[in-house]
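Heads up, one of the protein chains got dropped from this complex, but the rest are sitting where they should.
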Amino acid sequence: MNKVSVYRKEHFNAAHKLYNPNWDDATNKQVFGKCNNANYHGHNYVLIVKVTGEIDAETGYVIDLKVLSDLIQNEVLKKFDHKNLNLDTQEFKHLNPTAENIAVVIYDLLRPHIKSDLDLKITLHETDNNYVKYPA
Amino acid sequence: MNKVSVYRKEHFNAAHKLYNPNWDDATNKQVFGKCNNANYHGHNYVLIVKVTGEIDAETGYVIDLKVLSDLIQNEVLKKFDHKNLNLDTQEFKHLNPTAENIAVVIYDLLRPHIKSDLDLKITLHETDNNYVKYPA
Amino acid sequence: MNKVSVYRKEHFNAAHKLYNPNWDDATNKQVFGKCNNANYHGHNYVLIVKVTGEIDAETGYVIDLKVLSDLIQNEVLKKFDHKNLNLDTQEFKHLNPTAENIAVVIYDLLRPHIKSDLDLKITLHETDNNYVKYPA
Amino acid sequence: MNKVSVYRKEHFNAAHKLYNPNWDDATNKQVFGKCNNANYHGHNYVLIVKVTGEIDAETGYVIDLKVLSDLIQNEVLKKFDHKNLNLDTQEFKHLNPTAENIAVVIYDLLRPHIKSDLDLKITLHETDNNYVKYPA
Amino acid sequence: MNKVSVYRKEHFNAAHKLYNPNWDDATNKQVFGKCNNANYHGHNYVLIVKVTGEIDAETGYVIDLKVLSDLIQNEVLKKFDHKNLNLDTQEFKHLNPTAENIAVVIYDLLRPHIKSDLDLKITLHETDNNYVKYPA
Partner (left out) sequence: MNKVSVYRKEHFNAAHKLYNPNWDDATNKQVFGKCNNANYHGHNYVLIVKVTGEIDAETGYVIDLKVLSDLIQNEVLKKFDHKNLNLDTQEFKHLNPTAENIAVVIYDLLRPHIKSDLDLKITLHETDNNYVKYPA
């Protein structure tokens, strides 16, 4: 039987800055530009969680999107919404909070809570013009 | 030669409710929540039809999107637009009109009318935050 | 001092049909067309509530948008979300649920709960292409 | 002659937190909730500048939107984009950076640079669901 | 009785260039920049027609939006959609097709067809970032 993908879109607002602690200030400034601003800047992140699997014949659902939304709320938004990613989270204490890295972290937070026969993909919009998908 | 995908977006507005006739009312309410409201609720569905194939050297088209739009109008929108999916359609008389099932039904309605060397995928948005794709 | 307007956007999904009980079926069909479908159809309504007043010097707010959002939830969304406007609500038992009338009803539901020195306006989107504002 | 309004939309990304230095921490937390997070959070602000006046018969313009865009860039975006509004700007050193206050500040930054016979209004979106307009 | 505004959104795609026949090429280039490209460029124009009046007690409508849509189709889109505004239209043979001027022209095309007790306003988006409203 062919599989169906279902998508749930959520939002969180966070501060961050991009920098590599192994580099000096000039290199950080050169590589990360405005995103290296010492006192942080921020974004309205748009998070889209995609789950792929077979339709359950009883419910007509691949996964109940209300359940998926609650899961995202508990495992991701509680940690990241209205937070400073660099200062307030364990996940980005030692990891540069680029959109790419945030998407991988969110995948790793959600994967254990989704049944193994369901496929998972994360899309994260940092701005309207810049976004990422993981796994590709 | 590499292939190109073309997409046509259409809209329809319909009422529906989710329920499983094999379950009692309490179970339906528990599983489907607000979507089980006895007198129905409704959505502005956004339908995106994706067709993949090689570019025709004469026209520069994979498929004429005006022709595809007319096909969607005739095979899908005439049946579902401004209708009650549960009461007014053959397709959902005995099938729960979840977004997943609607996407599969639309695929099956369109597939016979599209040439076999063209690939077909359906994306259906039930709300801005909830949508599905078939085949995955 | 010049005033500021603040806006809060919310959503609800509902079924409805348009008809005038004083008219025969043919007249209803002629005037309301597809929107007169006997078994209802539905929409993802987008509701924007605009409140205008002076900025409070202590908070920097005209009105706390979290408070406004809770008010909309309690006074409007609980009544209309995932409901059949014609069958499930007191407000539209004897009033045709056009976007115009829904906007006026929502205004009347919210007005008593907002301080009298604050101005109130309602925008209601029935579809992406059709929407209304009250008062004009 | 009737007047025409022209609009130019721009974007900036900034960190901020809401707090009142005259209040204790508990009161700040109670009033501003998540927006009071000590280490800041952030937003993709959408700024819409509206200028109203008569059409110039030579150009067909009310104001050249390229000139208006450059003005917004120089007077607003250079100060606020990829910055911490509380820490990196003079304007919000002693003013709570609510959307209302940011809109008034942007108005005051732009007003001296726009000819006095042209009317000016600012719309600022903090999120998709929360936005403000000044003057009302 | 308070009035309600209703809005209908339509689209058209057209080519144009900006220039003033009384100026030399260098001045046209300096004032209109890229928009002066000799062989034209083009836009997906988004047109929003706003009509304000009292709700008709029989229909619940200010104006039937299907009727308004047909009117826009006949009076505006047939003239401008998939056309070169400078070459293919009477209206812009001797008038620079800026967004401001296009909005005024569309107002003048529609005004005679809308009852005199209804107010009319035109919003025209040339791009996502640039748009105009007439009358202001």
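The chains carry the letters A, B, C, D and E, assigned in the order they are written, with residues numbered from 1 in each.
Everything that follows uses one rule, which is that a residue touches a chain if its C-beta (ideal position, glycine included) is under 8 Å from a C-beta of that chain, and two chains touch if they have at least 3 such contacts.
Not measured: the values here are computed from a predicted model.
S.K.: Quick check: which displayed chains does the absent chain contact?
M.R.: Touch partners of the hidden chain, whole complex considered, are A, B, E.
S.K.: Quickly run down the residues of subunit E that touch the omitted chain.
M.R.: Listed in rising order, the touching residues are 11, 13-16, 34-35, 37, 39-44, 81-84, 87-88, 127-128.
S.K.: Mind pulling the subunit A residues that touch the left-out chain?
M.R.: Touch with the absent chain occurs at residues 18, 20, 22, 31-33, 95-101, 103-104, 128-136.
S.K.: Could I get the residues of subunit B that touch the absent chain, sorted low to high?
M.R.: 2-10, 52, 55, 58-62, 64-66, 119
By definition in this document, only the chains that are shown with their structure count from here on.
S.K.: By that same contact rule, can you tell me which chains touch subunit B and subunit C alike?
M.R.: none
S.K.: Please work out which of D-E and A-D is bridged by more C-beta pairs in contact, and write that pair.
M.R.: A-D
S.K.: Indicate the whole-number Å distance between the mean C-alpha point of subunit B and the mean C-alpha point of subunit E.
M.R.: Roughly 34 Å separates the two chain centres.
S.K.: Determine the centre-to-centre distance between subunit A and subunit D, using the mean Cα coordinates as centres, and give it in whole Å.
M.R.: Those two chain centres are 28 Å apart.
S.K.: For subunit B, give me the residues that contact two or more of the other chains.
M.R.: 128
S.K.: Following the definition at the start, I'd like every touching pair of chains, please.
M.R.: The list of touching pairs comes to A-B, A-D, B-C, C-D, C-E, D-E.
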